[in-house]
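All protein chains of the complex are present and in place, except for one that has been dropped.
Order of writing sets the labels: A, B, C, D and E. Residues in every chain begin at 1.
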Amino acid sequence: MTQIQEVSLDEIRHLVSERAMTGETMLLNMGPQHPSTHGVLRLLLELDGETVVNCIPDIGFLHTGIEKNMESKTYQKAEVMTDRMDYMNTVGNNFTYCLAVEKLVGLDVPPRAQAIRVILAELTRIQSHLVWLGTAALDVAAMSVFLYCFREREQILDIMELVSGQRMMTTYIRPGGVWRDVPVEFEAAVRDFLKIIPKRIDEYEALLSKNPLFLDRCLGIGVISGEEAINRGLTGATLRASGPDYDLRKFAPYSGYEQYDFDVPTRTEGDVYARYLVRMEEMRQSIRIIEQAMAKLPLGPVRSNNYKFVPPPRSEIGTSMEALIHHFKLWTEGFNPPKGAVYAATESPRGELGCFLESDGGPKPYRVHFRTPSFDNLQVLPRLSQGHFVADLVAIIGSIDIVLGDIDR
Amino acid sequence: MGVEQKLGNMGVVTVKLEELVNWSRTNAMWPMLFGLACCAIEMMSAQSANHDMSRFGMELMRASPRQSDLMIVAGRVTRKMAPVLRRLYDQMPDPKWVIAMGDCASCGGVFNNYAVVQGVDEVVPVDVYVAGCPPRPEALIHGIVTLHEKVRGEKFKDWA
Amino acid sequence: MVPVSYYIILSAILFSLGALGVLIRRNALVVFMSIELMLNAANLAFVAFTRIHETFSGQIFVFFVMAVAAAEVAVGLALVVAIYRSRQSIDIDSMNSLKG
Amino acid sequence: MSEVLQGYQQKLVKAFKAETSEFAGEVTVLVPAEKIIEAARMIRDEFGFDFLVCITAVDYWPEEKPRFHVAYVFRSLSQGLTLQVRAPIPGINPSLASIESVYQNANWQEREVYDMFGIQFEGHSDLRRILMPADWQGHPQRKDYPLGYEEPQYTFNFDDIAARKPAPKE
Amino acid sequence: MDWWLVLEWLIKSVVLVLILLTGFAYLTLFERRVLAFMQVRIGPNRAGWQGLLQPIADAVKLIFKEELTPGSVIQPIFALAPIITVVPAVVIAAIVPWGPDVEMFGRTIKLSVADINLGTLYIAAVASIAVYGIVLAGWSSNNKYAMMGGMRSSAQVISYELSLALCFVLVTVLAGSMHAAEIVEAQRDVWFIFIQPVGGIIFLVATLAEVNRAPFDMPEAEQELTAGYHSEYAGMKFALFFMAEYIKMIAISAIAAMLFFGGYREFPLLANTWFSVDVNWWLGPIYMFAKVLVLLFFMVWIRATLPRMRYDRLMSFGWKVMLPLALALVFVTAVGILADLLWIIPVLSLAIGFVFVMLINRSLTMKAKRR
Partner (left out) sequence: MSLELVLFFVLAAIAIATAVGMLISRSTVYAALHLVVNFVSVAIFYLLLDAPFIALSQVAVYAGAIMVLFLFVIMLLGLENIAGELEWKKLLWPLVMAGILLVEGVFLVLQRIGQNVYVGTTGTALSDPSLMARVLFTDYMLPFQVTAVLLLVAMIGAIVLSKPEKKSATPLKPDGAKEA
């Protein structure tokens, strides 16, 4: 479609086969504005007829400079930037960042806040998987699934809006807890949702799982073995569809995930269909986690009372001089964590979302780096798509569930 | 462009035709699939069952700029993306409209840095700005209805 | 009413043009097309003769010719594709060696 | 800190004269830059860290020696361990051996570090800019690279800022 | 020269073209509303009452849209291609009889524009040249995506034309004629879909492929080729492609109704009642319209439900499943007609169809196991 940066053949000589030089194979530019690249991914394809000989992803069309920008803000104010990174996993991004900050300064989070965090993170996971399901189905032209998925997603967004006032960019999870306690309607809303969603997931499966045309598009496409997947740094459902049961919620439990009873779904086939099955099962497991968390949602504070790092409640500001000072200090100057670097990670819907945070002792992060799952997951696309058709390539991109905001940051 | 140049000054006829054409343009405004970032998800929400932009005859998201009338710039435009955006805009046939959806497209939003274009109006002319980060689907639909109002007021002599 | 001889003459013209094409063009595909043109010219003559003799034989021959032409095109184009794959050219002058 | 990890730490210190530190329960090993590829081999083959989590860099500008730290996070899925390795490199012609041959996903990670910090990775198969446009000047994540902040214009300071803007807009 | 005949023909042609054009316009609305209904949405409802003016809005907008011709295209083929696509779509509908012969103004008027002897062959011939428009559009656009769309289309049409032709053979054998009206009249007692159900299904599948509808919409596969062969078309030229696609849908539904669903005839059980076409001739067009509508609804339903097939699977499905199946059905039908055992045809063909379905199913499960 669009060819802005015309790449000369010499620049990519080391990337394409020698047949492209003779003109035997066709070089095709796909994206950055293309219906099935999930945003602004650009692929340079070397095609033999319709078979993909080589696929060279070109990313960065959504590079926003989030990391650099966060370095110029205080720890608290930098958090709003994280929402906009992986926009399908906004809560998860806050979560990761907050975990890193908490690790850096050594904050404890009250149990109620932990449970709320888990509920919201799992809701976000379902939400993200719904969008993935819709768009991946749309990629193979099953258009109705897309609209059904968004119908359910709206319900989750309503819950998010209920607790935080924003549909997507909630910034609800804060270092040391959450912004405020959930409103009373929260439980009823989540329970309503939990009542509906299992049936709906069954409906989607009924539409797709046994559909011969869908099977035909998915079976045996984009296969990768478990060992290679690990070596290539895959994480998330894309990795678990190949065998390894690497899930950070089990591997290094955070925020009380060790208290919940859930399975990590895995498949061994490692193809598009396996990834589809794993994600469908993950949604069910998320429902289990939410149910358990809802059942034992403890009462108590939702924010740490270490007012050096956590702003005191608004109600105290009017009565306590100390609280007022803390509040003023925190929002004008920020806090000064100790010098050092930490790495904290959570399991995002796409895989391991890590935050590398280095502090120089000042109120602003010295270096923030996000290890985003899609970045590494997309890296295997050339490997997965070789020898497949263009139509399969579309299905593969859908199956590894990339979010360009997550890749480019 | 075509017919309208030959019409000249024909008084009532032109006014009626003007109304008809503007009415048809508002009711059959095909948007181009141009999702960039977060706002693209809300744009998809606006297409979906709960909000249903198709009521305005807008569900025909065209993949090709040649067949679209409306470019909804949904999300932050980076310096790397800006030339692509411009080229896609140039590929659209007249009349064409642009909605800058969200803060990033309108003014750069929270990303005031080296990578992001501070407002898509640096690259293409924008008709309607929709505020929000991201705007709710209702806000987007409001933006579209506002654009409809604008289109209804267009006159023949304004057409290039 | 049209004299049958007109049809025959037209057929002859088309045939000659086809023959000319075979002789002057070096592109295998165009040569193929010229052969199709010649077959068509022959067909036209057949149908015209059918009108003279008032029997179906001519039409039936045309029918067979079409079948043969279809077969010929299928094989011929497959050959063109195979040759192009192996030597990147469909110039018939370059196809003079028996090597693949 | 687990004892296994401590053992690995000792080995690394012995083999490469590395320095170690611990912060917030995380072990960081400072390996000399020229030894990074051997260290990576050792970490993967001997210690069984089969998973490269991320590669990033930190810029300590205006300090010059070393100006950058390239940080690697390794993880062992079987043993449940995480290890941070850092390689200090100077600010003039910063370069480092690529560990792409050891961990395949280092490819893009290193490209990103190259793009953002201008650190050359020797032996890298495809070292091009990855996030920024190919003709971009400078490396944005360096501390001496400006953020590119654009002041918002209000009615009272519109002309002021317009005068200061580097180039007039179309 | 019978000038009345010419006049009659002229009137019938104009009426048919008008019907097709309005049908096209409202089919787009119909499709959008039905899709919206299936996707729990509302669909266009702002332009006019219940969105009834939506097609007019679309049309007027497209007329007043800039006629943009990219500089790199190959003229004049680029300009001709949309026309080449539309003409066969309209012409093919000429053969369909919309009702029985009518006595009017002291003359017998046939309710079809072209009443020719070789009806089914005519359809095959016209349908086979319809592909040129798409191929040439793809080629002349000078765009790799469009080119791929055009090539896909040509390969697809070649593969599915054979099955389609064999379906015509089926009907011809069953009716003992190629004449459209005679085929319809031959279904007076029983529709051919009941005699040859598998044949009817093959015909419907092949027509879907022939008119490039989902799940066989390879040439414009949005997710793969952006907009496929019409990527570079804008304004009215694009509208012509749009029009051709929908007119083809209508025409092909009408043909399917004519060949397998009794055309303008009533349901066989209603014969000799007031509802019979023999009693009230004007019921014929109504029946026909209803059948076309139902078939169109099916097409939209399929589009809403099924994923797109992959291109190579589509080809192998055409060559390895549809063609042998259609051949076997022709054989069975011929045997049944020769042996004068009409009941044997549906039984045997259903059995064969079942075997094929089992085979496909088995190959899929094998594939699932093998991976």
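Note that contacts are C-beta pairs under 8 Å (C-beta built on N, C-alpha and C of every residue); 3 or more make two chains touch, one makes a residue touch a chain.
Note that this is a predicted model, so its numbers are computed, not measured.
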item	value
Hidden-chain contact residue, picked from the options E:I92, E:V131 or E:M218	E:V131
Touching the absent chain when the full complex is considered, from A:D86, A:D271 or A:E352	A:D271
Residue of E:E161, E:E245 or E:E266 in touch with the missing chain, whole complex considered	E:E161
Chain not shown, touching residues in chain C	1-10, 12-21, 23-27, 29-30, 32-34, 36-37, 40, 43-44, 47-48, 50-52, 54-57, 59-60, 62-64, 66-75, 77-82, 84-86, 90-91
Residue numbers in chain E that touch the chain omitted from display	77, 116-118, 121-122, 124-129, 131-132, 135-136, 138-139, 147, 150-151, 154-155, 157-158, 161, 165, 178, 312, 315-316, 371
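Basically, only the chains that are shown with their structure count from here on.
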item	value
Lowest number of touching-chain links that must be crossed from chain B to chain E	1
Comparison of B-D and A-D (more C-beta pairs in contact)	A-D
Where chain B and chain D are represented by their mean Cα positions, the distance between them in whole Å	41
Distance between the centres, which are taken as Cα means, of chain E and chain C, whole angstrom	33
Chain D: positions in contact with at least two other chains	131-133, 140, 145, 147-149
Interface hub residues of chain C, defined as touching at least two other chains	none
Inter-chain touch pairs (all)	A-B, A-D, A-E, B-D, B-E
Contacting residues of chain A [partner chain E, same complex]	1, 26, 28, 34-36, 50, 137-144, 147-148, 151, 207-208, 211-217, 219-220, 223, 269, 271, 273, 389-392, 394
Chain B-facing residues of chain E, complex	32, 36, 39-47, 51, 53-54, 56-68, 70, 222, 226-227, 230-235, 238
Sites on chain E touched by chain A in the complex	35, 38-41, 144-145, 148, 214-215, 217, 221-226, 231, 303-313, 360-361, 364, 367-368, 370-371
